[in-house]
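I have placed the structure first, in the form of structure tokens, so that the comments after it can refer back to it.
All protein chains of the complex are present and in place, except for one that has been dropped.
Take a look at chain A:
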Amino acid sequence: MSPIKFEIHSSIREPNSNARTGTLSIVKASQPDQDAVKRVIETPGCFMFSIKGSVPHLTPDNMRLQDFGGVNVSLEQLLQMDQPASFASKWPSKSFTLADYLYLKDLILLCDMRDYSSLSSSLTPKTSQQDPHTQRISPNTDRHVNLSTLRGARPLTLDDYLSVVRQFRPDIMVALADNIVESSSRNNESKTEVDVKKEKNDGSRGKADEKRIRKSIDRTLKWLDQILLERQGRDGRIEDRRIEEEKKRKKEKEKIRQARKQEHGQQEQQGEEEVPVEIPEIETEPWEDVALFAHVQGGQFEEERIRSAEETSKREGVNGFIIDLGVYSNGDNSKEERLAHLKTSVDHLPAQKPRMVYGIQTPEDVLKVVALGVDLFDTSYPFILTEEGKASMYSFGPNSTSDETNNNNRWINLWDDEHGDKFVPILESCECYSCKGGKHTRAYINHLLKTHEMLATVLLMSHNLYQYSKFFSAVREAIKTGTLDQYTQDFERQFGVEPVRTGEKHKAQIVVEEALTKRNQRLEPTEPAVVDAIGSGDGDGQSFKRPDDDGGENEKEKKKQKKDSSEQSNP
């Protein structure tokens, strides 16, 4: 029996649409100490994007004010370079799972190897500059995939994977897959002008070749078969071990032969019989309570996409699919091409199992991909808006009326000076933590941004996530009532398309950050180590460096910090 239950409620047969609604729920017998809450994600819906298992900026209580039923985490953020993959074996007990570790037992937890929502650049191609994860990571091999951990790249073998999943036991584990992320970024580093020109001409920039794609599918399928066996408690690695043993014996034989040759000066002796290598099967621990999602690949090659989809579909044990957008890093494919690739994959997958795609992000892209019949997404879009100081204003469906005050903006940027004196919530009638009851105003968030206070991103994230969930709920409603296409057109008319993200900071943000840097140099030129220890982007640089608001305790504290940071750097 599948550990997850996926029910399709309604699918519409509008022209050009395969959209459907459903529920993904956990049917796993609840553990004795677990609340008897039925954990459900309504589809089309999202797993909440997380960093190290925390939804960015939101403490567990604030995160639970949101309406998404699940969280997706990536192993590369949890596993440190210096940790053995079996690090979880130090966990307090066998029954202590990833959900306990991350305090996520009341939500559906999906664990993949890498943070693909940041890797893939949505449907809209992005420059590699915006994709720090794809830089300097070497290609996967037959033996392992490479993860990008906080402290650098580390390999993850199938053995590592299996020991991780046996301890983590998330609701849904994604099978180890050879996803191609390295090709273009490597090329970029050693690229000459001639190369670039050539690529421009033949359109090959950033695309992995067919041979590499084929290889990746083969590897992924091989690992998938091994993982499926292991999940049933069978020995999935017996063939690997047999091949290794054969190699070893051959080597030994060769050695003996060489030795004899030297001793006797004889010619090779005849008559040695090949003894078949017998490897005993090792009994392994099953983990059939964990659902398994598999990556469906194929890059830009239609035949390969079909092969990957069909072969993966044949594996009955697979409970759901994650469809790769194409070449992840720096793919030069247009949005239309990527959509066509997605469609090819989706069309060759069984209808009754859930399908997920990472990094679709913008509402209009979600609408297109929902229409292809994709069920699951992630919430990297609200996160990206939040990091840029933006607050969602878009809406979808029958209640989406033109609002003149918003000028049909899909978002507003709260760094803009014009919000400095707007004592109104981001969006009247919004029920998110930030807007509800008019408690937090645009002027206040503008103030928080400009004073580098961390509450700014807490409030923005609360709002943006809430609006994203409302959007998805309206999409489900539209599918049920057969109005998806109509409202999709309305949406595009009203909100247009997301402007291309430049990665540039808002003018006001640059001013604030420069002033902070300058002042910090002025006030505490001798304490850069402390400042560095905090890292960037937490919007709180000011308070780490201010000597004036700490009640005079800063001297002691500084000394402490100094000592601590030196301890840290020389563990």
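Criterion: a contact is a pair of C-beta atoms (placed from the backbone, for glycine too) under 8 Å apart; a residue touches a chain by one contact, two chains touch by 3 or more; residues count from 1.
Just so we're on the same page, contacts and distances are computed from a predicted model.
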item: "Rab proteins geranylgeranyltransferase component A", "Ubiquitin-fold modifier-conjugating enzyme 1", "Queuine tRNA-ribosyltransferase catalytic subunit 1" or "NADH-ubiquinone oxidoreductase" - which is the UniProt name of the missing chain; value: "Queuine tRNA-ribosyltransferase catalytic subunit 1"
item: Residue of A:His447, A:Lys480 or A:Arg501 touching the missing chain in the full complex; value: A:His447
item: Contact residue for the chain not shown (choose from A:Leu78, A:Val145, A:Cys432 or A:Ile479); value: A:Leu78
item: Identified contact with the non-displayed chain, of A:Pro56, A:Gly69 or A:Gly299; value: A:Pro56
item: Contact with the hidden chain (one of A:Tyr381, A:Tyr433, A:Tyr466 or A:Tyr487); value: A:Tyr433
item: Where the unshown chain meets chain A, residue by residue; value: 51-62, 78, 80, 90-92, 96, 101-103, 150, 420-421, 423, 433, 439-441, 443-444, 447-448, 450-451, 453-455, 457-459, 515, 518-519, 522, 530, 533-535, 537-540, 543-544, 546-555, 557, 560-561, 564, 567-568, 571
